[in-house]
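The structure's right below; bear with me while I get my questions together.
For this view, one protein chain was removed and the others were kept in their places.
Here is subunit A:
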Amino acid sequence: MSGGVDSAVAAARAHDAGHDVTGVHLALARNPQTYRTGARGCCTLEDSRDARRAADVIGIPFYVWDMADQFHENVVDDFVAEYAAGRTPNPCLRCNEKIKFAAVLDRAVALGFDAVVTGHHARLGADGLLRRSVDLPKDQSYVLAVLTRAQLDRAVFPLGDSTKAQVREEAAARGLAVADKPDSHDICFIADGDTKGFLERKLGSAPGDIVDSRTGEKLGTHNGAYAYTIGQRKGLDLRVPAPDGRPRYVLSITPKTNTVTVGAREELSVDTVTASRVIWHDSATPVECEVQLRAHGEVVPASVTVADDALTARLHETARGVAAGQAIVAYRRDPAGDIVLGSATITAGVASADLQTSGGAARA
């Protein structure tokens, strides 16, 4: 119970369903004071109190579990290391994989509990299939797709059939004070929302070159490649304009040479995505499906092949700004909610020879 409205209503619904429910708030900051000033972080003392009050109203026991060390090792350190390696991590996904449905679940099961209930917006029904929430803009199946079959078997998501608005209404009707508490959007361990500043403090300044993708010409310098993401256009601060006067985008980050490569928008386009660390629930591949390449991103129709812990997606439409480190999640369209087929960590977005030719033609 984060102290937000979703987990409060999820707990209430699980309790109503007749389960023996215990509320658990995770203390994730090594020093609770660290995140105290920012009301935006998800592990402040205020949030802990809100969660406790919700548990009181529902009528369930409530405890705070100290997961600071596990969170730091598996989520925060991983987040920093991924950026240092030129990738773009998703810490919420990692937290689900390593904390909520690993460290917390393992401890809970050992203590005699059967499952972990969370307020994630996703559906997980009797058929065991993970599906998108009915509230598509709030759907969180993308950050849950990393869960294995064993983890899903001990997960309960009571909110998947409700919209966020319905959850808020229900919270108000239940007398939960968090009913109108604002959503948290930021990364919980970066209380001020300044990811770039956070990475700078963790990784230090590491000046390097910004180069042109075609000519290899040095266009400018940067203070740390980790501050850039694939597809980024703003904040490049390049003195030399492109010859055609068009905006330039970050195409790739090469940690080895500490280089940020920039180029034209169409050079961002890829039609093939490779990925590793595959979680695959479904049957045989190749399979025709839809893939999502970032949180709240568009879906792209694709043909997905899984072999030897590697996933390859041939996209039927090009995608832009595909960043290594993000998850690729495959969905099968379904009237009862699109079904998660599997997930993997993107290693590269590639433009096939065909695309390069057609892209060249377009430019010509």
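Basically, a contact is a pair of C-beta atoms (placed from the backbone, for glycine too) under 8 Å apart; a residue touches a chain by one contact, two chains touch by 3 or more; residues count from 1.
The rule we apply is simple: contacts and distances are computed from a predicted model.
For the chain of the complex excluded from view, the name given in UniProt is "Cysteine desulfurase" [choices: "ABC transporter ATP-binding protein", "4Fe-4S dicluster domain-containing protein", "Phosphate transport system permease protein PstA" or "Cysteine desulfurase"].
Only one of A:H15, A:K98 or A:R294 touches the absent chain when the whole complex is considered: A:K98.
Residue A:G112 is the one among A:G18, A:G59 or A:G112 that touches the chain missing from this view.
By the touch definition given at the top, subunit A reaches the unshown chain through residues 22, 25, 27, 32, 45, 48, 52, 61, 63-66, 68, 70, 73-74, 98, 102-103, 106-107, 110-112.
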